[in-house]
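Would you mind keeping the following structure in view while I ask a few things?
The other protein chains are all here in position, but one chain of the complex has been omitted.
Here the chain labels run A, B, C, D and E in written order, and each chain numbers its own residues starting at 1.
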């Protein structure tokens, strides 16, 4: 599970698909409990029936957390999560939907101030069981360069 | 808890501070369980002692989820979460840290394609008990306009 | 969320209705885990089928805890929970029921020993999605008096 | 675990002591998550340091739920929980306190309308590790009468 | 709940049946979270539909933990769990199945090195709502002998 991957090893365009994960009613209950977000959109089935979406929808922060969590398979001691850009909620996620994430290396660039690292962007495309994208975001990683490492 | 707030009601520069929330060891355990991210940075106290940060650190997705969750106090039927920009992990969060979020309306702009809504940006500044910023992000909301609503 | 409310501010007859909350199977599982009450009425669907109520019923302590929790919206630094009277289980609550609480100020009276506080009674009427009362109780609050506070 | 106990079998004055249970930080986190009560008294260690009690205190509904749960050892098919009277929070409960409950049969009386059952009152005295009472309440049970049962 | 049972008190062939417990979707979610086992057999409903078993199956370690937990009713200060032999997964357990355990004293034998204790084997037969065995194991207990205790 530990695997050393340097900046030079990342190839723009490389892609992998994670395992899938069904989002359950229990996940919503636990996430509301963890975040304190008890908005009726997530917690009140009766009210949701009166809304356009018709049923409880999964918290955006839960879809994001699970979508990201699914990618956490290999520990790379040379990389560090730096942040996320352009996180967008594309489609609602419902109880019983099964999510997986397609991870694509979408960009590599030098770090403005530090020679020994670069910034790698992973594009995350979280999809449901119908192959529809429900959430996208760009994950920014600061990764050590091999050359400098050895230098 | 339901409160009607239209696009016109948001004032750039307006700011509010949420309640605080102490992040516990239990929160990390539950978040690992929810996301499947069992990286040793969060789950292995023994290994963490050998690292620079010296102790378990809170998942970035947990800090984000709690930081956002703290703002979920008023349900505005005229607003909808659209996404997040420039999410950055500024400082590590440790077990026992108490977080609160400062929410500031940082921008308002028209929607490119739809006349009846605008885009409101809330800047979220999640701070620890020392007043240090640990995470920032820009929350994008699509909000109905009053005029159109009545027109 | 912090709001200063003195004894004098409470008006007998004032009423508010909370948000709703759907009670899920996960809530029963978590509450059994929290309380250690694994009685078959809550945990054994097979046995419940042989009983009058025909299906698993929600723990009384869970209905009470959620019914009370729904009211916890505003922190009043001048009030303190003192206890509950006449807590009654009126109807069984089943998995999937959506509860909300109607809170009514039902009584105000002086404290027998302390001049600077009074006792405010909130009547809690927890109802399901059919508008049926499932639990009632009287919540007793000790609240500071304004006059004394300033005196 | 199933044990048949009729109204006539209860003896006023009979008493039993439950097992003990340490209330952990995890219990507070889970109970906040279950009830939606994220008041700073329970969740914000930093704020609590500025208050009289100096540290996070356990939710009243949690102390009650655990205090009652500890008594749920024997399933009596002839008894049914009817409600609670005079529930009082006597002393604050802190993280790490170990609670047990002393259950005493305090009253028996006929049911006003139904001949075949009686009302048994169990007085619950929830105590901490110092033998101090932290919560009391009277648990009301409706219990079938043996005579009628056989008649 | 505390009950003193010595080695001599156990009778080979004695049997008891525990309460039942319905295994819920929430239990799987919590167990995955506790163990880190997010295999698609348990977590991915979409993938499971393509497999022979057709639906999510319960973790073997969960069936075992619940099957054993159901037996934990009486604390015997003279016994200590030593291990398990011949743990076998006989049939898959699905969400919604209700399990109970039949415990039979299957063997008693002296301890090879210590005179004052013996080894008692409890055979655990975990069954579903159809009376089908889903898991078996032999639980080994080291139990104090009465004679030596008094000697």
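Keep in mind that, in the parts below, a contact is a pair of C-beta atoms (placed from the backbone, for glycine too) under 8 Å apart; a residue touches a chain by one contact, two chains touch by 3 or more.
Because the structure is a prediction, the values reported are computed rather than measured.
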For the chain not depicted, the shown chains it touches: A, B, C, D, E
Residues of chain A in contact with the chain not shown: 1, 18-19, 73, 75
Touching residues on chain B - with respect to the absent chain: 24-26, 29-30, 38, 40, 43-47, 56
Absent-chain interface as seen on chain D, which is shown: 19-22, 24-27, 29-30, 96, 98, 129
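Operating definition for what follows: only the chains that are shown with their structure count from here on.
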For chain B and chain D, chains touching each: A, C, E
For chain B paired with chain C, centre-to-centre distance based on mean C-alpha positions, whole Å: 30
Cα-centroid distance, chain A relative to chain C, in whole angstrom: 38
Where chain D touches two or more other chains, by residue: 29-30, 33-34, 36, 38, 40, 75
Chain contact graph, described as a line, ring, star, complete graph or other shape: complete
